[in-house]
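Shown here: the complex without one of its protein chains, the others still in place.
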Amino acid sequence: MLRIYISNTDKAEHTSLYEAIAFEAKRYGMAGATVYKGVMGYGASLELHSDKFWEITEKIPVIVEIIDQTEKIDSFSEHILPWIKSLSKGCLITSQKIDLILSKQGGKI
Amino acid sequence: MLRIYISNTDKAEHTSLYEAIAFEAKRYGMAGATVYKGVMGYGASLELHSDKFWEITEKIPVIVEIIDQTEKIDSFSEHILPWIKSLSKGCLITSQKIDLILSKQGGKI
Partner (left out) sequence: MLRIYISNTDKAEHTSLYEAIAFEAKRYGMAGATVYKGVMGYGASLELHSDKFWEITEKIPVIVEIIDQTEKIDSFSEHILPWIKSLSKGCLITSQKIDLILSKQGGKI
């Protein structure tokens, strides 16, 4: 599992960075991707703020979580590193081992 | 920690599948369960879409996260597998080892 911590305001060529990463994961053939929004946070690309203060700053944390086998995760994380490195803002990328219990395919995927 | 990746539109006998799983975890005596909604995603039961396009598709990713000891997690995941396998849609189930630092019980649980 790969997790990329960015902000909802990070951009990649006129689109949201988190959407761009999710679509790229799909194009790259990664098994699954999920995008979460946090409520508040700080770290690489964020100062501490909360969604209560969206009038001041509309930035909230966004996490893109990608699941696949170790080799594909390593390969994809190298693939997108140039995107991330070109950001003026910071970014945090983590990985962790998980066990896959079931991966059931639906009709249309 | 067990994580079940489904969609908000997956159903289990007239109720949401994620609610059904959370209530079943409680009945089964699991220590805790949390349900998260994602913003967009793709994978077993979802094609890639975003909540910006809810007019077209109201499906968003939903994750049910259940925490307990390894044996109870294994037992519960086997218990609910038949539910999941009866879905026409896909599903992703993962598990990972975590350390419990504190489990403090409140007054009414």
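By letter and in written order, the chains are A and B; residue numbering begins at 1 in each of them.
By definition in this document, contacts are C-beta pairs under 8 Å (C-beta built on N, C-alpha and C of every residue); 3 or more make two chains touch, one makes a residue touch a chain.
Please read all numbers here as calculations on a predicted model, not as lab measurements.
Visitor: Which residue from B:Leu2, B:Ala33 or B:Ile73 sits in contact with the chain not drawn here?
Guide: Only one of B:Leu2, B:Ala33 or B:Ile73 touches the chain omitted from view, namely B:Ala33.
Visitor: Take the complete complex as the reference. Which residues in chain A touch the chain that isn't displayed?
Guide: That gives, for chain A, the contact residues 2-3, 5, 36, 38-45, 47-48, 50, 61, 63, 77, 81, 84-85, 87-96.
Visitor: Which parts of chain B face the unshown chain closely enough to count as touching?
Guide: Residues in contact with the chain left out: 1, 18-19, 22-23, 26, 31-37, 62, 67, 96-109.
Simple rule for what comes next: only the chains that are shown with their structure count from here on.
Visitor: For the identical-sequence pair chain A and chain B, what's the CA-based rotation angle in degrees, nearest 5?
Guide: 120
Visitor: Report the inter-chain centroid distance for chain A and chain B in whole angstrom, where each centroid is the mean of the CA atoms.
Guide: Centre separation, chain A to chain B: 20 Å.
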